[in-house]
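Once you've had a glance at the structure underneath, I'll fire off some questions.
A single protein chain has been removed from this complex, and every other one stays in its place.
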Amino acid sequence: MNKGRLEAFSDGVLAIIITVMVLELKVPAGENLDALLPMKSAFLAYVLSFVYVGIYWNNHHHLLQTVKQVSGAIMWANLHLLFWLSLLPVVTAWAGHHPRAAWPSAVYGVILLLAAVAYLILQRAIIRHGGGALAQMIGADLKGRLSPLLYVSGVGLSFVRPWLAELAYALVAVIWLVPDRRIERALAARG
Amino acid sequence: MNKGRLEAFSDGVLAIIITVMVLELKVPAGENLDALLPMKSAFLAYVLSFVYVGIYWNNHHHLLQTVKQVSGAIMWANLHLLFWLSLLPVVTAWAGHHPRAAWPSAVYGVILLLAAVAYLILQRAIIRHGGGALAQMIGADLKGRLSPLLYVSGVGLSFVRPWLAELAYALVAVIWLVPDRRIERALAARG
Amino acid sequence: MNKGRLEAFSDGVLAIIITVMVLELKVPAGENLDALLPMKSAFLAYVLSFVYVGIYWNNHHHLLQTVKQVSGAIMWANLHLLFWLSLLPVVTAWAGHHPRAAWPSAVYGVILLLAAVAYLILQRAIIRHGGGALAQMIGADLKGRLSPLLYVSGVGLSFVRPWLAELAYALVAVIWLVPDRRIERALAARG
Partner (left out) sequence: MNKGRLEAFSDGVLAIIITVMVLELKVPAGENLDALLPMKSAFLAYVLSFVYVGIYWNNHHHLLQTVKQVSGAIMWANLHLLFWLSLLPVVTAWAGHHPRAAWPSAVYGVILLLAAVAYLILQRAIIRHGGGALAQMIGADLKGRLSPLLYVSGVGLSFVRPWLAELAYALVAVIWLVPDRRIERALAARG
């Protein structure tokens, strides 16, 4: 099984997820600037989720560069990751429309957490399928370990102050925005 | 005619089908956990259909690996398969919103059955176009024969207990989740 | 400019058009078989448009096989074709919801006509850009000349009996379903 179609399919799904989210930003009702005000939190939620899908696309890209052949386990681990990410548009819209409510913010965090877990499972599947190089590159994997903790904190904080939860989620995004140079450097070192 | 564009187009359509289904999961109305309860069966239907599209994508991938050149017949057999799969989002939403009704569950099964028949037609078209290797690989094709029977049972069971029908549909998915190693093994043996 | 991205982009747009149309098939309201009856004509319109997009994708595929390099004119002629095809989902839904009305059927025919004209313009642009081979292959181009006549007849018939118009549109589809062997044969002869 070659990895070309896996990448193409994943790119397609991620491209659709990132674009479909914008459909939940309903066309403003009214023709004045006031009509945009109620969209403020939906817009912010859209920005955060857009960045998240971008991060996943970027890291997915890096991850698959270390793979030569795709096994059945990798393919299903990949679909599993896409499944949780496919729920982002719905939970983004829910959280965006209820910025001060606890549950939408908590469920948003749970979906992010499950996507992160799915990403780790995919990483494992690749390492088990002969990705010794990847195993070395990742090493201590501080980011990979820190993110779930921050998501869980976010879920908890949702019931205290939802905006604190959003801050935790945004913090994870910032941490990941710094590109994963470990893999890039390791690949360069080998090349 | 080369197969690259056929694969790309099919991947595109399947990626859109799998993502568009999530649009039928409407944003929950309300900000408490109760707002998620009415979505329970729609969510389960989404999961099942997501897995089905994943299975079709996976097997489509395997099937086309045995092809070198694409004939007009293969192209239309492929579009015919995509046609029935394109109806999945609508019937998934219908069945998901009426979990205890007979007809939505039966129609869901009929669409799955027609997609399975379309898949068999595509397989035939490939074998006729010189896919002798594929013919050998498939051999007795137990799964391919069992699935339609289970779909028909599911359609029948819809009128007894819809959840029994869902069980039958889920059973087919589980059978297919076990990857189609026949083709993988045969390809490896030849390689 | 290489043609790979032009094909990929066109495939993407066509894949989305073909899938987005299904979103206009609203989820049936009600849980009995009766709930499907009002969808009958919308479903037939969906089938017809699905076949049309399939035909365009197929012929687009053939057409571009004769191209090596893409000029600016080809690129814009291609976008022009995609523009009219992008309107298919809306006019399909309109015609499908008003099966006995004259205007929706006539406008549907006009969009088909404009797409056909755009296709001819794209063909010209390719021939002008050094597609001498294509010019020979197409020859008398009976189909290409017949289709616009049938579309115009369909538009006219919409005001007599809409179903006669649909028949004319379906007839064009049938004519084109017979694959365009001229190009295939000519390519084979050269190869």
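The letters A, B and C name the chains in turn, as written, and every chain counts its residues from 1.
We take it that contacts are C-beta pairs under 8 Å (C-beta built on N, C-alpha and C of every residue); 3 or more make two chains touch, one makes a residue touch a chain.
The structure presented is a predicted model; accordingly, all values stated were derived computationally and were not measured.
*Asks:* For the chain that's not shown, point to the residue among C:29, C:101, C:160 or C:177 touching it.
*Replies:* C:101
*Asks:* Which subunit A residues would touch the chain omitted from the figure, given the whole complex?
*Replies:* 7-8, 11-12, 14-16, 18-20, 22-23, 25, 27-28, 31-33, 35-36, 47, 50, 54, 57-58, 61-62, 65, 177, 179, 184
*Asks:* Tell me, which residues in subunit C touch the chain that this view leaves out?
*Replies:* Against the missing chain, subunit C presents residues 1, 5, 8-9, 12-13, 15-17, 20, 23-24, 72, 75-76, 79, 82-83, 86-87, 89-90, 93-94, 97-98, 101, 103-104, 107.
Throughout what follows, only the chains that are shown with their structure count from here on.
*Asks:* Measure off the straight-line distance from the CA centroid of subunit A to the CA centroid of subunit B, and report it in whole Å.
*Replies:* Each chain's C-alpha centroid was found; their separation is 26 Å.
*Asks:* Mark out which residues of subunit B touch at least two other chains, giving numbers and ranges.
*Replies:* 8, 12, 16, 20, 23
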